[in-house]
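Complex shown without one protein chain; remaining protein chains in place.
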Amino acid sequence: MTAVVEVRDLSVGFATDYGEVEAVDEVSFEVREGEVLGLVGESGSGKSVTATAILRLIRKPGRLTQGSIMLGGRDLCRLNEDELQQIRGTEIALISQTPRTALNPLLTVGQQVARMFVLHAGLTKAESRKRAIEMLALVGIPEPERRARQYAHQFSGGMCQRVMIAMALATRPRLLIADEPTTGLDVSTAARILDLLRELGRETGASILLITHDLGVVATTCHRVAVMHAGQVVEVAPVRALFRHPAHPYTRALVRSIPRVDREITMEPIPGAVPSLLNAPAGCRYADRCPWVEERCRRQKPAMTEIAPEHFVACFAVEDGRAAPV
Amino acid sequence: MTDVTRPPIAPLAPTSATLRLVWRRLQRNWLSAIALGLIVMMMLAAAFAGWIAPYEPDATDAAATLQVPSLHHWLGTDIYGRDLLSRIIYAARVDLTVAFGATAMALVIGCAIGAVAGLYRGIVDLIIMRCVDSVMAFPAFILAMAITAALGNSVGNVLLAISLTQIPNYLRLIRGEIFRIREMEYADAARVVGNPAWRIMFIHLLPNALPPIIVQATLAMGYALLTMAALSFIGLGIQPPQSEWGSMTAEGAQFIVTGEWWLFLFPGLAIVLMVLSFNLIGDSLRDFLDPRMRGVR
Partner (left out) sequence: MAFLGYFLRRLSLVIPTLVGVTIITFTLTYVLPGNPAVVKAGPLVSPEVVKELERAMGLDQPAWVQYWRYISGVVHGDLGQSSSTGRPVLEDFKQRLPATLELTLASLLIALVLGIPLGVQSAVHRDTAIDHVGRIVGVAGVAMPTFWTGLLALYAFFYLLGVAPPPLGRLGAGIAPPQAISGLYVVDSLLTGNWTALGSALHQLMLPAFTLGLSVMAPIARMVRSTMLEILESDYIKAAWAAGIPRRRVIYGDALANALIPLVTILGIVFGFLMAGNAVVESVFAWPGIGNYAITSLMTKDSGPIQSFVLFVALLYVIVNFVIDIVYGLIDPRIRLE
């Protein structure tokens, strides 16, 4: 399968009063044609920053310090603002975690969807309106004609998220970034939104980068998973392999922390907190929380190694066989 | 010998970022320090005008009328040969007295009525607030002008008029704060324990209401000065031989067509410097004192 987007060695730094913080540190992964890739990690692990970086929307005091983002043979890191604007909304679209506030309060919902067609497909106003109503119907908004004339504050959170999806998919992007799309929605609404995303992704041929901290969402929705910790990707694996054989000590802890009904296992909290990224150590950033830490981990950054087909992990303990396989 | 292992204290490297942080904090205070210095200087000059002013403010000199600023008369002289610098120094007495007096009076009266409105609530509060609405329905300067015109031309009446227009600011602040404290659970808790209501109010009101009041009062000094100057510019409040910055500017205005620029430039500059200083101090006080405004520029 070919990659739609290939992120290589991407780093993002934020200038603060106390020095530069590396929020994203040499992150690499790819999103393949037609798949849903989950990007998981605790809050503050750099997931959203990574998404923002792919859209090249990192603003001061942050900056892209290195790396490449290949999309359709072009490196997004080398494009200027005009070229990027052509790509945003047409080839990459974003669904944010705050659907209710992510819609402009002064424009009707229909206007907001329609202008995607006007701006990116060059359609006439009338034609765009028609297509917008079709899109609203497609994402499951009842009475789309009437609802198109309403404003965001007249919609529920779940309905707003549907509108966001309609906007995002209006111009058939190759990559859809969904940043915690179900935060703040109740469980059944969340499940329906995820279903809709997966289904429409398949229909429109968009690959999805799904950012979440919820392993339950990952298990039901994603094909492959990349695990982030403190700005670094520590493990990439197909979803079954990740849950059956988590390799990185952080992933193991994460998987163990899921409450299960089918097994008599007590939930284990992960020791320690996400380390401060200010003057982060040169080596593995999990070192301070890791049970198998050794001197080398603090000095040197472990490289990604393939431990099983399609299963990559960045850990010396796993490489050396000191960490027993699960 | 000690075997206590201390975690190594990371030395705070004097990186450019740290220096920038220190510099930024300094920079803001540095401006306010100059502003404070200017105000103190002006106050001292006003208080000891007799020693500091190089000439008598009303001493005319027929041999030195309309002199351009020079070593003898730093800021020049007017048509009667009066020294402009001396008149500006003496004028500071009137201007600063009115500004401080009006602000202090508004603060005391406003806080008192505001506390009454907040504590008694109900019909008392309703009547007080309708009065406040009515006073605030006038642009402040226009109301001050009307009051001075009705009460008669004197510095005292100007002070009273300016003070009246500023009362609503403090009144609303105190009342709002009392209402806010009432809503809070710790006030309920304290009442349950048996503290009398006025004590709860006093203990919680002071630390919460004082910072915004101090900020408000500092900024109000600037407004009071501007209002005072504008009133006397249009001929209210000041009787002729007395000097005041606004009326001096008005006198100087007649000389625009003949080009004696110093006559209107310097008195106006005195106003600008003082107002600017009060505003700068008010802004930095807000940054320091008011936690709700912290971080907001």
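Think of it as A and B in the order they're written, each chain with its own count starting at 1.
Basically, a residue touches a chain if its C-beta (ideal position, glycine included) is under 8 Å from a C-beta of that chain, and two chains touch if they have at least 3 such contacts.
Keep in mind that this is a model prediction, so the values were computed, not measured.
Asker: Sort through B:A53, B:L75, B:A102 or B:A140 and give me the one touching the missing partner chain.
Answerer: Residue touching the chain left out of view: B:A140.
Asker: Identify the residue among A:R88, A:R172, A:R256 or A:R298 that touches the chain left out of the display.
Answerer: A:R88
Asker: State which residues belonging to subunit A touch the missing partner chain.
Answerer: Listed in rising order, the touching residues are 55, 57, 81, 85-90, 93-94, 96, 98, 101-107, 115-116, 119-120, 151, 153-154, 164, 167-168.
Asker: Which parts of subunit B face the unshown chain closely enough to count as touching?
Answerer: 130-131, 133-135, 137-143, 145-147, 149-152, 222, 226, 229-230, 233-236, 246, 249-250, 252-253, 256-257, 259, 261, 264-265, 268, 271-272, 275-276, 279-280, 296
In this section, only the chains that are shown with their structure count from here on.
Asker: Using mean CA coordinates as chain centres, what's the subunit A-subunit B distance in Å?
Answerer: Distance between chain centres, rounded to whole Å: 53 Å.
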